[in-house]
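Report on one structure; see the data block that follows.
For this depiction, one protein chain was excluded, whereas all remaining protein chains were kept in their positions.
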Amino acid sequence: MDCGDRARARQHVFLLPEYLKDASKKMKSGLLFVKLVNPCSGEGTIYLFNMCLQQLFEIKVFKEKHHSWFINQSVQSGGLLHFATPMDPLFLLLHYLRKADKEGTFQPLDQVVVDDMFPNCILLLKLPDLEKLLRHVTEEKEIDKKKYYKYSKEKTIKWLEKKVRQTVSALKTNNINVSARVQAATFFFGDPVSSDKEEDYIRYAHGLISDYIPKELSDDLSKYLKLPEPSASLPNPPSKKVKLSDEPVEAKEDYTKFNRKDLKTEKKNSKMTAAQKALAKVDKSGMKSIDSFFGTKNKKVGKI
Amino acid sequence: MDLSELDRDSTGRCRLSSPVPAVCRKEPCVLGVDEAGRGPVLGPMVYAICYCPLSRLADLEALKVADSKTLSESERDRLFVKIEEDGDFVGWALDVLSPNLISTSMLGRVKYNLNSLSHDTATGLVQYALDQGVKVAQVFVDTVGPPETYQERLQERFPGIEVTVKAKADALYPVVSAASICAKVARDQAVKNWHFVETLQDLDADYGSGYPNDPKTKAWLRKHVEPVFGFPQFVRFSWRTAQSILEKEAEGVLWEDSATGHQEGPGRIMSYFSKGPQTHPHLPHRYFQERGLESATTL
Partner (left out) sequence: MESSDEKTVEKCRVHLRPGTLHDAALATLHLLPCEVLVSGPAPVERFFTPAMRQGPDGLEVSFRGRGLRGEEVVVPPGLVGYVMAMEEKGEMLVGKDFSEDSWNDEREEQELAEPPEALERDFDQFIGATASFSRFTLWGLETIPGPDAKVRGALTWPSLAAAIHAQVPED
C-alpha cells in the first residue's frame, strides 16, 4: 500500500486561516500534517502544526454523499472540503496526562507525552506556554528547576466547565439551534420538551466538548454540570431498529476505524438517532482510493 | 425561418410564429398540430400549429400540402415558402424544445415523460393562438400515443373547440400537413445549423438521420463521448441508446436518486447493530453530523 498514481493525482480542497498565508511568507518550512491520537475516539486523526506560529490546528472534513469538485480543468471525486481550525493542545495533552496518571506519580512532561503509535506527539512539546496551560489540568512540582506534573481530575473538570461556558456563549452568538431535534422530540412524550433553554445550551456545549475528551471524562463532566442522564429521559424507540434494518443500503462504512472499546462500553441509547443518521452519512462507497498518505510509510512494529 | 433565437441559446426552448392574419381574428378557424423530431436521439423536437379560416381551407388544400414525411426536403422548403406567401390567411407558430430541455425533463427527479412534454407543448401552442386572438373553432392533432385520452384531455382543456386527435392526422387533414411541414422545416434547419454550446474539437457533422437505429448516428455518438461530461447537449441523454453508450464508455456518475450498486452492503455492520441499540461506535456530536463534518483521518 502506498500513495500510487491515483492518490497522487488527488486534489485536496482546504480552507485555511488567512493568517497562515501571511505567516508563510517568512517560512521555509514548519507547516506539517501529522497523525495523532484523537483524544475522544482513540483513533489516528490528522492535525496540522505551524511550528513558526507554534500553533496546533484540527482538521475537520466536510463529507457528504454525492459530491464532486470541478477544479479548473479537472474533476475530483468525493467533493471533500477540509477545514483547518486552531485547536487547544490541552485536549491532546490530556490524553497522555491521564494515561501517565495510572502510575500515580509526578512526571516530567517529556516522559508523559510519549507514544509508540503516534511518535509525532512529541511535536506537542514544542508548543508555547505549556506550563501555563498545564496548570488547568495538573498538579505540578518543581525539583531542580525541572517541572513534574500529575493529572488532576478536579482541576480538569473545572477547566472543562469553563470550556463549556465559553462554548455556550459562542453558541448563542452564532445562533446555533440547540433545542432537542424534531425527530428526538417525539420521544419526550410525557416530558415537556426543554423547559429550560439554558440547559439545552449546556447540554449541547457539553456534547461538543465531549468530542475532544474520553467518554469517562465526558460522563464526569455531565455529572458536574448536573445534566440529567439523557438515557433516563429518552426511552429507546424500538421502531428505529426496524428502520435501520430497512436500510442496509446505507451501511457501508468500515467500522473497524472506530475504537472497539467504545463499541463495548457505550450505552447512551439517546444517541441512536444520531447513530443511524451518521451511518447514513459516512458512507464512503464512492470514494475509490482513499488510502491514507499517513498509512503509506507505516511499518509493522516490533517490540519497542 | 429565422431561428436566430435558438442559435443564441440552444439550452432551453424557443417559440417562433408568423404574424396572425387579420381574417383569423374575425372568422372561425381550423387549427392543426403536429410534431417533428420526436424519435431521434439528436437535436430538438419541434411542435407546430398551423391555422386558417374554415372558409379558406380549400385554398390551403390547393397548396398541395401533404404529410411532411412523404415530401423531400426541398419540397418541404418550397411548401413552407408558399405557406408564408399566403400569410394573409394562413398563420403558424412553433415551439423548439432543445435536446437539453428534453433530457433534463425526462431525467428529472420527478420524471416528465415525452408524452406529457408533448401534450403540454401542444396545449401551450393552441392556447398561444387563442391568446393572439385567433378564433379557433376546430383543432386537429396528430398523435403517436393512444388518441382517446389525449383527445379527452384537450377537449376538457378547450371546451369551446371541437377537438379531433387522430393517428396519421398529418396525412388526413391538410391543416395538420401544413403544421407538419412547419415543424419539419424548423427541425431540419435547427439540426443543420445547430449551435453547439460546447467548444468541440474535431466535430463531425455527419451524424446521419439522428435516429437511434441509424448506424451512422450510433457511430457519431460513440465518437463524441467525453468520459466525464458524456455528450454535447445536442444529444438527448435520456434516450436508451445514449445511456447505454455512456454506461460502457464514460465514467460512472452517482446521483442521490440513482438506484444503482447499493445492494452489497457488508453484513458485518448489520450484525453489529442487530446485537441491539445499546452498543454503537463513537459518533461525532450532532453539530458535526448536521453539517457533514468529521475529523480527518486521511489526507
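Letters are used for the chains, namely A and B, taken in the order the chains are written, and counting of residues starts over at 1 for each.
We adopt the following convention: contacts are C-beta pairs under 8 Å (C-beta built on N, C-alpha and C of every residue); 3 or more make two chains touch, one makes a residue touch a chain.
This structure is a prediction, so every number in the text was calculated from the model and none was measured.
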{"item": "For the chain not depicted, the shown chains it touches", "value": "A, B"}
{"item": "Residue in contact with the excluded chain [from A:87, A:127 or A:157]", "value": "A:87"}
{"item": "Selected residue (touches chain absent from view) among A:10, A:98 or A:215", "value": "A:10"}
{"item": "Interface with the unshown chain - residue positions in chain B", "value": "9, 11-12, 100, 103-104, 107-109, 197-201, 226-230, 232-233, 236-238, 242, 246, 251-257, 287, 290-293, 299"}
{"item": "Positions on chain A contacted by the hidden chain, ascending", "value": "2-3, 6-18, 20-21, 23-25, 27-36, 44, 48, 51-52, 58, 60, 62, 64-79, 81, 83, 85-88, 110, 116-120, 122-123, 125-126, 133, 135-136, 159, 162-163, 166-167, 169-171, 174, 176, 208-209, 212, 286, 288, 293-304"}
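Keep in mind that, in the parts below, only the chains that are shown with their structure count from here on.
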{"item": "Touching residues (chain side chain B, partner chain A) in the complex", "value": "228, 254-256, 261-263, 265-266, 268-270, 272-274, 277-289, 291-299"}
{"item": "Residues of chain A defined as touching chain B within the complex", "value": "12, 33, 35, 38, 40-41, 43-46, 58-66, 75, 82-83, 176, 181, 204, 207-208, 210-211, 215, 236, 240-241, 244-245, 248-255, 257-259, 262-264, 266-267, 269, 271-272, 274-275, 277-279, 281-282, 285-286, 290-295"}
